[in-house]
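One structure, as structure tokens, below. Some questions next.
Removed: one protein chain of the complex. Kept in place: all other protein chains.
Going by the order they are written in, the chains are A and B; count residues from 1 in each one.
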Amino acid sequence: MTWETVIGLEVHIQLATRSKMFCGCSTAFGDPPNTNVCPVCLGLPGALPAPNGEAVRLGASAALALECTVHERSVFARKNYFYPDLPKGYQISQFDEPLATGGVVRFASPDRGPLAVSITRLHLEEDAGKSLHDRIPGKTAVDFNRSGVPLAEIVSGPDLRSPGEARVYLNALKQLLMYTGASDCSMEQGSLRVDANLSVRRVGDDRLGTKTEVKNMNSFANVERALTFERERQIALVEGGGQVDHTTLLFDAATGTARPMRSKEESHDYRYFPEPDLSPLVLTSDWIETRRAELPELPEAKRDRLMSAFGLSPYDASVLTSDAVLAEYFEAVIAAGAAPKTSANWVMGEVMSRYNQDGRFIVTARRLAQLIAMVEDGVVSHQAAKRVFHELEEAGAGADPAAVADRLGLLQVGDSDALGGWVDEVLAAFPDEVGRYRQGETKLIGFFVGQVMKRSAGKADPKKVQPVLREKLGG
Amino acid sequence: MTIRREEMLRVAALAELGVAEEDAERLARDIAAIVEYVSLLEGLPVEEGVRPFVPGPAQVRLREDVVAPIPLAHPPADMAPEFVGGLYVVPRLGAMEGE
Partner (left out) sequence: MKSVADIAAAVREGRVTAADVAHDTGVRLAAADAAGLNATLHWSPQLLEQEATRVAAGTSDGLLAGVPVAIKDNIVTEEQPTTCGSRILEGYRSPYNATVVERLRSAGAMIAGKTNLDEFAMGSSTEHSAYGRVRHPLDAERVPGGSSGGSAALVAAGVVPAALGSETGGSVRQPASFCGIVGLKPGYGRVSRSGLVAFGSSLDCVSVFGATVADAASLLHVISGPDPYDATTVDAPPVAIPEHRDHLEGVVIGLPRECFPDDLDAGVRAACDRTVARLRSLGAEVRDVSLPHSRYAVATYYVINPAEASANLARYDGVRYGQRRGDGVDLPTLYRATRGEGFGAEVQRRIITGTYVLSAGYYDAYYTRAQQARNRIAGDFDRLFREEGVSYLFTPTTPTVAFKAGEKTEDPVAMYLADIFVCAVSLAGLPALSIPIGRSEGLPVGGHFIGPALDETGLLQAAAVVEQAVDGDAEVRP
């Protein structure tokens, strides 16, 4: 491998506010087009921006989680260009004095192990509207509901060295941002978007090659695909004696390829200048320190703590801390009295697969702890407990698992009289097998246990069935 | 410093301003005169680190995060040159999107 790939990512996240960055319109997703609009976000004559303090707070929290320096003074600027979904003809952003600079994201690279990728800057800006090219034949339609939605742009240094590493970086970044609550980071709803810069150079070369920008990737997997495509394209180009042009490419997920935008449209001269409608954003050091103090425990710290406090494996601790809410649930189950290892298995199994579907917990942590205790005590079987778990969704998250198990007839029977009855029925029904067992074919015990379970409709406690069987078969 | 017609037209294109052929010469002359006048500022030394003057408040006032839009007395459709099915309509942008 004689080529080295150099990747930097620009990630836009939607800050989780109720109202837009510069006006009181709702940020709700999925409303009918052009209903969450007002004079400000439509760019009507005379309308002025009024900045949202919560967006500033969330942006600062995100920056602090990325270990950035949050500046006491930052400046909004106008970025000028024409596009039909940009209502004012400029985007309010930050340019030479951004909210925050100089951070880092730490994660385990699949290629290089523990890695710290630098964050160049985090700045605040407003989103544009949405251009729809497939609604009206021959026309472009524009919806301004997104216009003015608050964004933070997070720019990494050119520190990533492979498409796979880029993908892991994105996972780590998303995890951090979701921990802070700054954004819900949903790519489906457009609240996380990725643009990538990629160049290649020969191993050992200090100079960076000419980079291209790749846009329009709608999942982390597609970021990896697009960058892999672009890396191979650039290498083939250079090896064939060609030169990389500084262009912007759009990824097409259907074909797995990226093709250049028309060069005319990208020769922008944005003519940034300080936004005269907004005085500088001034934050006191006290305010910044308060935001720092408010930060929740971040993934790395939480992972280490779960390992040392509960003896979890690094793998289990990583899975459980992949999501702050999941980790919080896990700790609540333990707090309610369940054993850590069993709790971890439950949370990583039934709980997580359900949570990943819709972000809900169908059983409260306290009830799950009860259910785990019921299995430990032999009140229900592990299989029955799983059924109870899912039944609890119908019954409501707070329903009593014991009552549900009882209603479903899943409580295990350990009572020797009842067990004896089922055992007698089974032995009577299978005289041949009884004979073979008594001839020494003792592995048939499993067969008898199964038959007892079947006859008891799963209610017999399997641990208690065997002694009763042995006693009657031996007698 | 003088500004030629081509330079003026390049800047006008950046501002998406169509300039009629018969106006271009006069406009270039006017812009050149204005730019020449404001070049008076070259007499002032530029200093590092001098911040721009900020009229009004020294720091921006922040708003609470409350959904309270300025109401529209009449809907977007009433103002729009072309509006179909709740959407503003412009000529197709395929070229700009690279499609």
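Assume a residue touches a chain if its C-beta (ideal position, glycine included) is under 8 Å from a C-beta of that chain, and two chains touch if they have at least 3 such contacts.
Here the structure is a predicted model, which is why all the values come from computation and not from measurement.
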| item | value |
| --- | --- |
| Missing chain: touched chains present in the view | A, B |
| Sole contact to the chain not displayed, among A:6, A:25, A:42 or A:453 | A:42 |
| Hidden partner interface residues of subunit B, rising order | 3, 8, 11-20, 23, 27, 30-31, 33-35, 37-44, 46-47, 50-53, 55-57, 60-61, 63, 70-76, 78-82, 88, 90-93, 95-96 |
| Contacts of subunit A with the absent chain, listed as residue ranges | 39, 42-51, 78, 80, 82, 84, 87-90, 140, 142, 269, 271, 273, 276-279 |
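In this text, only the chains that are shown with their structure count from here on.
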| item | value |
| --- | --- |
| Rounded Å distance between subunit A and subunit B, as computed from the means of their C-alpha atoms | 40 |
| Subunit B residues touching subunit A - in the complex, by the definition given at the top | 14, 16, 52, 54, 56-60, 62-72, 76, 79, 84-99 |
| Residues of subunit A that touch subunit B when the two form their complex | 17-19, 23-26, 32-40, 42, 44, 47, 50-56, 76, 82-84, 131-133, 135-136, 138-144, 250, 259-262, 265, 269, 271, 274, 278-282 |
